[in-house]
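Removed: one protein chain of the complex. Kept in place: all other protein chains.
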Amino acid sequence: MTGLAIDVVTLLPALIPLAGVLVVLVADLVVPRLRGLPYAVAAVASLGAAGAAIPGVAAGAGTVRTTFCLSAGWFSPGGGSFSYTPGEASPYTSAMAASECLWRAGALGSSLQLGAGLAAAVCLALAWPVARARPAESTREPIEAILFLTALTGTVVVAASRDIGTWLVALELATLPVIALVALTGTRAALAGAMQLLVTSLVSFALLAVGAALWFLATGAPFFSPDAALAAGQVPAGTVAAAAPAPSVALLSLSLVLVLAGLGFKLSLVPFHAWTPTAYAGSTPAVATFLATVSKIGALAALLVLVQALSGLGTPGLLAVAVLSAVTMTLGNVMALRQDDVVRLLAWSTVAQAGWVILPLVSISALGQRSAGIYLLTYVAATLVAFAVVARTVQEVGARGRGMAAYAGLWLRSPWRAGALALALTSLAGLPPGVIGLVGKIVAFRPVIVEGWVWLALVAAGNAVLGVAVYLRWLRPVLNPSEAETGSAPVEPAAAGQAGPSAVLAGRRLAITVALVASVLVLLAVSIQPQLLLGLFGT
Amino acid sequence: MIHLQWPVMLAAVLAGLGVYGVIARRNAVLVLIGVELILNAANLLLVTAGSRPDAPLAAGSVVTLFVVTIAAAEISIALAVILVMFRRFGHIDLTAVPDLTKGAPEHTERDPTDRTDPAALAAEEVSEP
Amino acid sequence: MTWVVRLVVLVPALAGLAGLLLARSRPAAQRIAVGAAVATTVLALIQWVAPLGTGDIDTFGALPLGDLSAPLHLLSDELSGLIGFVVAFVVLTIQAYTVWYLREDARYPQFAAGVSLFAAGMLLLVQSADLVLTLVGWEIMGWCSWLLIGHDSERAAARRAAYKAFMVTRIADIAMVVGLITLSVRARSTDLFAVLTEPGRTGLLTFGLVCVVFGIAGKSGLVPFHDWLPDAMEGPTPVSALIHAATMVAAGSYVIARLFSLYAGNDAARTVLAVLAAITMVYAAALAFAQSDLKRLLAYSTLSQVAIMLSALAAAPAAFGVGPGMGHLVGHAFFKALLFLGGGWLAVIAGSTALAPMAGHVRSGVVLRWGMAIGFAALAGVPPLVGFFTKDTVIDAALEGAADGAGFRAWVVVVALFATVLLTAAYCTRAWLVLANGPQPARRPANGALEVERVGAPAGSVTNSRLAGVAWSPDGAVVAAGTERPPEQTSAGEPDPELVDETPPAPSEHRPSVQVAPWRGWWSDTELLALLRTASVAALAAGSVLGTLLLLTLPGSIHVGWLSAVVSVLLIAGAAWAVWVVARRGQRDAADVLPQPVRAAAVAGLGADTAYAAFGRAVVATARLVVFLDRDVLDAYPRAFAATTRAVGRAGQRTHRAVPSLGLIGVVAGVVVVAVLGVTVWR
Partner (left out) sequence: MTTRDIVFVVVGVITALSGLLAVSTRHVVHAALWLLVCLGSLAGCYIVLGQELVGIVQLLVYVGAIVVLVLFALMLTRAPIGPQPDIDAPVWQRVVAALLGAATTALVAAATLPVIGQQSVDLDTPVVTTQQIASAIFGTWVWPFELLSVLLLVALVGAFAVSRVVLARRSRS
């Protein structure tokens, strides 16, 4: 037995958050009264994970960073004599497995890891506690930090995973801590959201597991590799009707759609989306942000693992993806139009944007995967800014900050924040000055056009228009206080003072402001120079 | 010698039963039972596929073990949430979880992340049945 | 040297911006405006004396327009040098004059900045070797004209005039833009030389050139678009001088001149131009004769003169080049600026821009008298003033064109030119007689109302004094003042030494005194102000006399045929004599011989304004119809879409009760549906 080659440097994006978990635990033992420390450590670890992903991004489209690679002779092929005829054998051979790795991070995966790390850092900043001495029995802060970090780890790992085992474990690692995070918020609303998230995620994961098992059954390979898909897709020798697809192809497609459905819950695709508004509205802005950004990155990364394996089959696309995409973006936009709670609006906006994210995947090709990744990251950048603005407002005026009325006339009170919000919303809507949103929409459109899905393109175009209405509905009172919905008095930002001396809130306000500024800068940079984002994926 | 169609058929049946159980039950714990059935269907499929010759890396068994462990992790979180929900709502009926966030948000605290604010806690406890 | 070319555009532009943004105080604004004008003139002089003869002067670098190359170059040759210098010079005199004219206007800084920007636009257009830059300059002038005409924005008439000017030129600009784009697309470049040298595709070329003709018809006031120009007299006199003398109105001729080598080979476009120009010059000259307001008279004369320039470009043989047209542009710039500035001076003295109250006031000062005399003589084309040479060059060129086989379009132009010479001499004589032969102004300040009555008396008609006030007003009411409300004469505390005795007081019922804090500061000395004004007029008078010398540098701009010269001199003399007779040696207004209804119609511009208004109403009605169709017919779909969206949203809101069990049904049903789709339709 030769050793399994483990390259620690390649693994760093996953190892740094795990190390962060340890540091948080140790630090909590040593200095338990510093409430901000766990978040600081966790934020640094997230940024570290993002930084560790940069070499993979910088390496360009062609190169893939691998580790945990198998080598021939590492495993012993099953011994003994078998009574099977050649046509019935598992088409995936040990020889094929010899070239596999359990960690494969290409440019696409590394870019998603980078985005996840940065987004998680922003979420941690938003979750920054009020700098007040913590009661002795409270363990909330370190646990929250640990949950954020482990969920980030799961996301990072799933983007680079290649085998069924790692993939399933990492997915669950990315999901379970988030459920706990939502429940930790502790209010009745949060519990309602957590319960809905919990049952949806459990059922989805079970179906996902069935999908993964079907893949294994169809290909005989525990790896999501194009080789395996090709081997399964081959028409068995001796079959007369060579034109007909092998039965395995149907099995593969069932496996893909089950996985799609299982991940659809994380992505908030439409029939699997019901938890989204409840959970977002029930949890704190930081957790909602995490659900809206890092979770989505994890889900898309997991989906892309399977899609890139299938891309070897040369299938033009899937009707199921098209239908999901169309339904999702339509319902998301329609429902978002009716929300007055901005967190709910963002939740439904997430639903609508998820439709856009999987839109390019109607083409199971490298182009489609790249487009989906680009679109997701544009969405994540814009959503981070929007949530940071919401968090800042909630921090300032309390729960009223969730109502749209709280944003009336923001332009007059706080032009910078209003500008940031405007940039984020226009990016989500795909209007200038949010150029990157427009670029993302065009990028997402391209595979649809290339593959000739006319009706889908029409639906998407209609939804682009609808989406503009959704976001401008929020933006209008921001810029024009006289058009704010009547019946709610203008919010006076004095409420923050009641919570105590303003110095107590200073740490939290500073953290939120830093997160807001950083995310705005990123969004601005990619808006001015979209090539920065497109370049991540080696286009 | 065993024909693989039997385990596959059993897995299909278990999956269907699990799906039925997930939807037809209103008690959250019983929904968990349905979920376990679906997971076991997946496990059975994995084991079946892993029992075929030339299945590399003992993958069928290993991944099955992983899924079992994942299920255990899931259950622990799920039970915690269910217990908390039972304490706060007095029931675990999935068809009757009210949507509490509609209309006025529940967050009346001055700082929603500050869970230790006694006034906020008092306000919450009052609203409890 | 290339920096000189760039600075010629840059200096006035920066001066304009600085004036708008920085200069809030009058002295600073004056220094900036006049200083920049001086600098521009010096720079333009340098450029004119030593033109680079190159069209490759970079500005911002090329525009990224895909297939279309847009290098954005500037051009410096003899033509642009000369015109640039003349423009800069005229702008300088106008800026200096404005310091005096608007000495009590609180919004002088904005006005001066507007003039600077305007000059920058014109100079950019003159220097441009790229159609994009041409268009930019064109647009700058359009916007600035709107700002400047509407300077007295508290008066409804001024506002309406500004909007009218803007809308009318704007509509014509559509054709301009289409034309320039067509030419650019044809050459796959916006570079002037590429456009000029692109062979082939004559259909596209003709279309583009005709569009450009209609475009310049807007700003140059050719016939269907002419009526904004007389109304633009609502602006302060310096604006009128600026627009009419050297910049906006002449810009059209310059653009045609720049594209001349294309027009030379294109009969269709030139014929359109010739017909429009011929109609305009005769029509406008005839209307000018009947005007009762000096500024409106000058406005119609401008229309007529600009048409002469364009007719030269339309009818001259290709070999003559642009010399005749551009020569007339230069000459016209001098004498028309002179007439406007002198007219403004007169108006300040008389308290009105109407001709009747001005009667006799021209004798107030030597410079004023001689200036106006030279101006009218040059306008009429009396030798040896510049007007004579340039106009006869045009006539000669048209005759040569006719002989050259240009046929119809040349003959139309020739006939129109001779008719215009006759009419021009007639209205110049008439105006001069009215201005020079009124009663000697009172030595002592008198009641303003009495003044008007006395002025009207020699003509013996109440009609006349009423007509004096016939100026356009928005609701059709007759207003009893001239077009513009000239500023008050120097306030009592600061008497103008030259005019102190002849100055009547302001007729206060019509002109409430301007409430401006007395201005103290740099140049507060009224003598200096008066000197500025007098120097401006004198300089322009000198230009009108000696301008011919300038034209010697432009080949083909002076080419007087003896036949045409003799004929036109005879025509001028005859017309002058006839008017003198009709006016009973200056004892009455020659225009009074016209029947009253004809005169009133002419003063009102022969109903052009009514036609515009009708056109506007028609457009609005059409728009309403379109809006109706759009809202109630076409828009039904989007609105139904919106209504459906709302309904679906409501329904969705009801079904999303956040009950986990329902969510689970959704999940599982979704899985099954998606799976069925995925398995059966593996596309």
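Chains here go by letter, A, B and C, matching the order in which they are written, and residues are numbered from 1 within each.
The rule is short, and it goes like this: a contact is a pair of C-beta atoms (placed from the backbone, for glycine too) under 8 Å apart; a residue touches a chain by one contact, two chains touch by 3 or more.
Just so it is clear, the structure is predicted and the values come from calculations on it, not from any experiment.
Shown chains touched by the missing chain?
Spelled out, the missing chain touches these shown chains: A, B, C.
From the list A:Tyr39, A:Trp103 or A:Phe205, pick the residue that touches the absent chain.
Looking across A:Tyr39, A:Trp103 or A:Phe205, the contact with the absent chain belongs to A:Trp103.
One chain isn't shown here. Among C:Ile57, C:Ala112 or C:Val668, which residue touches it?
Considering all chains, including the one not shown, the answer is C:Val668.
Among A:Ile16, A:Leu37, A:Ala116 or A:Ala183, choose the residue that contacts the chain missing from this document, as touch is defined above.
Touching the chain that is not displayed is residue A:Ala183.
For the chain that got dropped from the picture, name the residues of chain B it touches.
Within chain B, the residues touching the omitted chain are 1-27, 29-30, 32-34, 36-37, 40-41, 43-45, 47-48, 50-53, 55, 57-62, 64-66, 68-77, 79-84, 86-88, 92, 95, 115, 118, 121-122, 124-125.
Counting contacts across the full complex, list the positions on chain C that touch the omitted chain.
661, 665, 668-669, 671-672, 675-676, 679
For chain A, which positions touch the chain that isn't shown here?
Touch with the absent chain occurs at residues 1, 4, 18, 21, 68, 70, 74-76, 78-84, 88, 102-103, 137-140, 143, 146-147, 150, 153-154, 157, 163, 165-166, 168-170, 172-173, 176-177, 179-180, 183-184, 186, 210, 214, 217-218, 247-248, 250-251, 254.
Here, only the chains that are shown with their structure count from here on.
When the contacting C-beta pairs are counted for B-C and for A-B, which pair yields the higher total?
Counting C-beta pairs in contact for B-C and A-B gives the edge to A-B.
Could you give the separation in Å between the centres of chain A and chain B, each centre being the mean of its C-alpha atoms?
Centres of chain A and chain B (C-alpha means) sit 21 Å apart.
By the touch rule stated above, which residues of chain B touch at least two different other chains?
22, 28, 31, 94, 97-99, 101
Do you know which chain C residues sit against two or more other chains?
Each of 658, 660, 662, 664, 668 in chain C touches at least two other chains.
Can you list the chain B residues touching chain A in their complex?
Going by the criterion above, the answer is residues 1, 8, 11, 15, 18, 22, 28, 31-32, 34-35, 38-39, 41-43, 45-46, 48-50, 52-60, 62-63, 66-67, 70, 73-74, 77-78, 80-82, 84-85, 88-89, 94, 97-101, 105-116, 124, 127-128.
Show me the residue ranges of chain C that touch chain B in the complex, using the header's touch definition.
Per the touch definition, chain C meets chain B at residues 657-662, 664-665, 668.
What does chain A use to touch chain B in their complex?
Counting only chain A, the residues touching chain B are 70, 75, 77-78, 82-84, 89-90, 92-94, 97, 127, 129-130, 132, 134-135, 138, 140, 163-165, 168-169, 172, 176, 179-180, 183, 186-189, 191-196, 198-199, 202-203, 205-207, 209-210, 212-214, 216-217, 220-222, 277-278, 281-282, 284-286, 341, 344, 394-395, 398-399, 402-403, 495-496, 498-499, 505, 508.
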